[in-house]
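Following this message is one structure expressed as structure tokens.
The excerpt is restricted to a subset of chains, each kept in its original location.
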Amino acid sequence: MKNQISLAQGREYLAIPGPSVMPDAVLQAMHRPSPNIYDGELIDLVPTLARDLKRVAGTNHNVAIYIANGHGTWEAALSNVIAPGETVLAPASGIFTYGWAEMAEGIGAKVELLDFGMSSSWDMDRIADAIRADAAHQIKAVLAVHVDTSSSIRNDIPALRALLDDMNHPALLMADCIASLGCDRFEMDAWGVDVMVTACQKGLMTPAGVGFVFFNDKAQAKRAEMPRVSQYWDWQPRVKPKVFYQYFNGTAPTHHLYGLRAALDMIHAEGIENVWARHEHLAKAIWAACEIWAEGGALEMNVTNGAHRSHAVTALRLTDGRGTPLRQFSERQLGLTLGIGLGMEDHAGCFRLGHMGHMNGQMVMAMLGGVETAMAALNIPRGSGALEAAAATLAIKP
Amino acid sequence: MKNQISLAQGREYLAIPGPSVMPDAVLQAMHRPSPNIYDGELIDLVPTLARDLKRVAGTNHNVAIYIANGHGTWEAALSNVIAPGETVLAPASGIFTYGWAEMAEGIGAKVELLDFGMSSSWDMDRIADAIRADAAHQIKAVLAVHVDTSSSIRNDIPALRALLDDMNHPALLMADCIASLGCDRFEMDAWGVDVMVTACQKGLMTPAGVGFVFFNDKAQAKRAEMPRVSQYWDWQPRVKPKVFYQYFNGTAPTHHLYGLRAALDMIHAEGIENVWARHEHLAKAIWAACEIWAEGGALEMNVTNGAHRSHAVTALRLTDGRGTPLRQFSERQLGLTLGIGLGMEDHAGCFRLGHMGHMNGQMVMAMLGGVETAMAALNIPRGSGALEAAAATLAIKP
């Protein structure tokens, strides 16, 4: 950028669907010396994290903390309840269910995959057919991605629970809330979820590097029957450690724990219901702009039905395929980094807006204003009044 | 905010006309142990700061660094060249010239004040009259505020220099660039400025606490004739110290110096001409929006002539006087803090946008988007298409 004029020389805004914007309080909390890992405040800290993570997830059961990213928690969760040769059902809306399913195959599971494409949420009838067909209860778990970050589809977890219950199918309901926890409403116990995985770098507002596996008694019963679980992935000592190091099977991720403490403090100070309401309100402002842009015929929202859209990420498509120049203009001329298209056949034309976690009204206007500017720079046809429509939505007092 | 829904729970944006948004690199540089103040790297650092500050100011002469805010540099500069009983001429556009003039009175000077109101830049004819009337050369200095942060007026320093030259008046030309340095074009030597004062927390992107007095040989000649200059304000040892502590008349402002080093590195990596061009381009985008809002009849730009407007701050007025609720909505519901009206008779209706220093396109859209939202929330009449007009301006590749 040196010796070139750019309008990007200011505070950078990373508006991708994870990692999200890290709060100052979190970064401050991590800027500290290493603590003792055998004695003292760290030992007292970890149980408070478990307690407050469970409040965010809406569960009274267990949470194991892993030094791992979201993919790691996929493998961790599966390793505790799925033995080689067992079957999982994977209803896929977007690409991440594929990823989780491949993880399952990697540990020797058989995968029955239902593909609902990149723009539709689950077809409950087809899932029902698959469950119904499994009279022998070969399916040990259903891998349910709550929000798919690539497509911005949000699936209906309670409906899936009802379906399993109606059919008296004993499969574990395993949810991936990596993109949704702390953004979209999720209530583990009330919704009957048996295992839930998530990671810290999105709605939990902590730099990437720590992941979580929540599980209930039904899941633990399946764990108890497993022929073998690798030591590192075993969730048992992590939730009931005899000595502190077992929480993490070795050295604790010290600085992340302090950052997470600060993030959880923010979430519970705001109140999880308020966090969800904020994300919904901000998402509606974003959609209001997108719908108007879409009138120009060159931009589409990937998920047409708002009821199936995440409040944390919005996937968009430029029909002329110019997603990359749009993102480049935004980043290089404005200081706004948008998410790339992921998993779409026409991914070059796609881009994504992340609006998860530490996110407020002025950030929404920066993001949308940046997109408007970049579309103007590229002469992309679009409806007029999009930004004002977003502003009008934000103007409604929540 | 606890237990109430708000859309402000994200990254806060302080969009006031100083302090400006601090770059991460600056804050990182300041997060460090204290250095030795008698030996080592700090001793080598300070001359590089002086060198690079002078490059920003466009001067080959001298700069004295003070642990002080901008007001402190007013007193420091005056104390070196104006003795009790001497006269200064103070042409005032906005309130800060009044502040400087009171400082002059505080050290015993006589002040001849010309008031050009809160919305107009200098009337050069009236200044010429005042200079012409001073045949006896009682006026020892003209206090010239380059950009007035309260009114967003930018005055024409080269024209003032020309006027003094034309009339062969020996008064020092003393410029206040607190709000303009590193934002609006300023060239000390080329423009014939004898003394210039500024501070670190605006275009220089460093947390408030350090100020600067630049001066040339003519100013030093006046200094040499002074009957007495207080030790702390004396600029002589600060520019030619025999021992290091004299740079600061005592302990150095250690952490600020590291922060300033990082800020100067950013400015010179971008290039000062590019910095000015960026501020101009961003300002024009802001004005484009304001002009459209103004069509609704309820909002006015304080300075009507764009040629006299700062590129670093824009003062606005709501004719219905609702500046305070506008700012409150913006801060509490959106996370965007706007500047208060300052010095205006109808200050309750006024507010200001700061766009100085570490400032890019997405920040402009956040700021304008926030104002649009707040006006929508308050049902303030405004022209439509303001945000799109700003975006269209930003879309032009600089």
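To keep things simple, chains are lettered A and B as they appear, and every chain counts its residues starting from 1.
Following the convention adopted for this analysis, contacts are C-beta pairs under 8 Å (C-beta built on N, C-alpha and C of every residue); 3 or more make two chains touch, one makes a residue touch a chain.
Worth saying up front: this structure is predicted, and the values here are computed from it rather than measured.
Engineer: One sequence, 2 chains in place: how many copies belong to the entire complex?
Structural biologist: Per the structure file, the complete homomer consists of 4 copies.
By definition in this document, only the chains that are shown with their structure count from here on.
Engineer: I'd like to verify one number: the distance from the centre of subunit A to the centre of subunit B, where each centre is the average of its C-alpha atoms, in whole angstrom.
Structural biologist: Computed from C-alpha means, the inter-chain centre distance equals 44 Å.
Engineer: Taking the complex as given, what residues does subunit A use to touch subunit B?
Structural biologist: Residues in contact with subunit B: 1-13, 21, 23, 31, 266, 269-271, 274-275, 277-278, 281-282, 330, 333-336, 357-370, 372-374, 376-377, 384-385, 387-388, 390-392, 394-398.
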